[in-house]
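Have a look at the structure below before the remarks.
The complex appears here without one of its protein chains, the remainder shown in place.
Now for chain A:
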Amino acid sequence: MWRKIALGVTMLASQTLMAQEIVFNQKAALAQVYQKAVEADGLLPMNDLNVDFGYVLYLAEITTQAESEDLELENVRDYASVYVDGKLQGRLTDNHKKIVIKTTPGKYLLQIYVENIGRITYGPEITDNSKGLFGEVTLDGNEISNWKMIPLNIKKFPIKDLKFESRKEAATPGFYKGTFKLDEAKKTYLDISGWGMGEVWINQKYVGSYWEEEKQRSILIPAENLMQGENEIVVFELKNNQQKTMKLSQTPVFK
């Protein structure tokens, strides 16, 4: 009987430990991973930017004339989050290519962060292999031109070389850093609920990606990526940049 209770207490303790909240209180600015920009009148797909998979930031100056205008993309492969002067407007995919931009009329910088998740044989729906943005982008029906396209070296940039500082309120994409403590380096699941789309590194080793539209809400962290004591976690987030915390879970998390 006593043993049972003792066991129960230990389990409870370890569960509490596993459920600890990881607070991301540091941020590294994205500009650190900018690669050479390409400028062109029209959009260039990632193929023409020599980006096989990964991220590109598409920039253009826009002039809005009404408080609410439709931004429409002809092609999005595979995912884009749209910002205007650093303010999130929404996200786009190939099934959902139109959003409303809300501004007071004026000149703004349109920032579209696009992720290409690698070539997939979609079957009948997609028979070309262009990635990123291509075709036209229109604002209230008028084509936006003069693009600056900046490939982002998210996956291959050495995490140790990122310069982090205390997090401020700015809600643009970037890298976030936090730490958590473990009594024992054993396999766990990182619960990414609440975060939008991004990538994760633990102790500077890449462990996986996430997307809020998947039912799967966790990433397995193998024991070999973890250490007893303090562990460092870095997250690159494309969209839900107001998120502050993540949790660890002993089981896979699905919604």
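As a working rule, a contact is a pair of C-beta atoms (placed from the backbone, for glycine too) under 8 Å apart; a residue touches a chain by one contact, two chains touch by 3 or more; residues count from 1.
What we mean here is this: contacts and distances are computed from a predicted model.
From the set "Sugar-binding domain-containing protein", "Xanthine dehydrogenase family protein subunit M", "Aspartyl/glutamyl-tRNA(Asn/Gln) amidotransferase subunit B" or "Branched-chain amino acid ABC transporter permease", the protein name that UniProt assigns to the chain left out of the figure is "Sugar-binding domain-containing protein".
Only one of A:Gln20, A:Ser68, A:Ser145 or A:Gln216 touches the chain withheld from this view, namely A:Gln216. Among the residues A:Tyr108, A:Trp147 or A:Tyr189, only A:Tyr189 touches the chain that is left out of the figure. Contact with the undisplayed chain is limited, among A:Ala29, A:Ile117 or A:Ala171, to A:Ile117. Residues of chain A in touch with the missing chain: 117-118, 120-125, 127-129, 189, 206-210, 213-216, 218-220, 222, 252, 254.
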